[in-house]
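Removed from the display is one protein chain of the complex; every other protein chain stays in position.
Presenting chain A:
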Amino acid sequence: MLKSINERYSRQIILPGFGEAAQQKLQQAKVCIVGMGALGCPALQYLTAAGVVNMGIIDGDVVQLHNLHRQPLFFSNEVGALKVMVAKQKMQQLNPLVNITDYPFHIHPKNALQILSEYDIVIDATDNFPTKYLLNDACAILQKPLVYGAVSQYEGQVSIFNNNLNGGKNIQYRDVFPDPAATANIQSCEQAGVLGVLPGIIGTLQATEVIKFITGMGQLLDGRLLTYRSLETQFYEIELTKNANTVNINVTEFQQTDYQHICNAASTEESLSVDQFKQMLQQQLLFVVDVREMGELPHVNFVDHQIPYSQIIQAKNNLHIPVTNKNICIICQQGIRSRNAATIFQSKTLQKIFHLQGGLNAYFNS
């Protein structure tokens, strides 16, 4: 058994500066991966292969067909299966020594501290801001290092937060992005798209940081935000600084925080002036929704979608918000119905909703 273990890891054990001591550290470490999607899968695979045998994986989602282009751990015939179950089973085949605890549900302020306290280091492989703030706060309370990763279309970010061990800089996600509410208008992969291979690279970078942290090798991305731009094939690094105004929240506050809400709190509808509207229209940044009743004049050629205001009022509880990667801007004749409609739309989505101030009257009189 020992011989086969040594053989399995032999090509990294012979590395100068690695050796059996580093392998031993990997074997003893406990790593939690939050999110078993496009970042979490590659991180899990490489850590399992490297001999990080004690891991927890948290995700309540099932495999969906639109996941497969960036989550090739999952196969077409596994659509509909729980991600953590499929991942765990495959990792046991990859490395029979692995001991994975699956958590087939989403992380929440009520369960986060108890679960994460079991682990030495946490990987943020989530795909949404509420969970990113939740993980940051939980790791700050527990003083656990958090290996952050995130992607946007063709680019990805990696860093390590809350690292106060061995002279770590102890910078938090909140030091860098202090305002959860300000994230409300940043689009997700679902809205903006993502190049499939990109999170594979970012998740693999996260796994590399975890291995370095556990073994003490090299220099961590501590206090540094690394951004990979796939289209330019460039890495851009920014030295981060602590924010003197960042307040650590306590356990009681944490458990009572509605993270979904704080990431949406400031996303009240916003009005665009005619000039702003024209400029954004020209830059093709707007998806224009006309809420005038059918047949109202004048016809305009920049409308992408029409829902009469009367229908919005009636359908209030099962209103369908158009899916678009542009900014939704609602228009009407005078800017009154559009403001009300924007408020209703805004209450249904994290995406920022705009409306044209003064309506088409202002547009044609400018």
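Note that in this section a residue touches a chain if its C-beta (ideal position, glycine included) is under 8 Å from a C-beta of that chain, and two chains touch if they have at least 3 such contacts; residues count from 1.
The working rule: contacts and distances are computed from a predicted model.
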| item | value |
| --- | --- |
| Absent chain [UniProt protein name; select from "Chemotaxis protein CheW", "Molybdopterin synthase sulfur carrier subunit", "L-serine dehydratase" or "Urea carboxylase"] | "Molybdopterin synthase sulfur carrier subunit" |
| From A:23, A:95, A:126 or A:215, residue that would touch the chain that is not displayed | A:126 |
| Per the touch definition above, residue among A:113, A:165 or A:186 touching the missing chain | A:186 |
| Contact residue for the chain not shown (choose from A:69, A:108 or A:229) | A:229 |
| Contact partner of the left-out chain, one of A:63, A:150 or A:312 | A:150 |
| Contact footprint on chain A, counting only the chain that is left out | 35, 37-40, 125-129, 132, 149-153, 155-157, 176-177, 179, 182-183, 185-189, 192, 194, 199, 225, 227, 229, 236-241, 243, 270, 272, 275-276, 279-280, 283, 285, 327, 352, 354 |
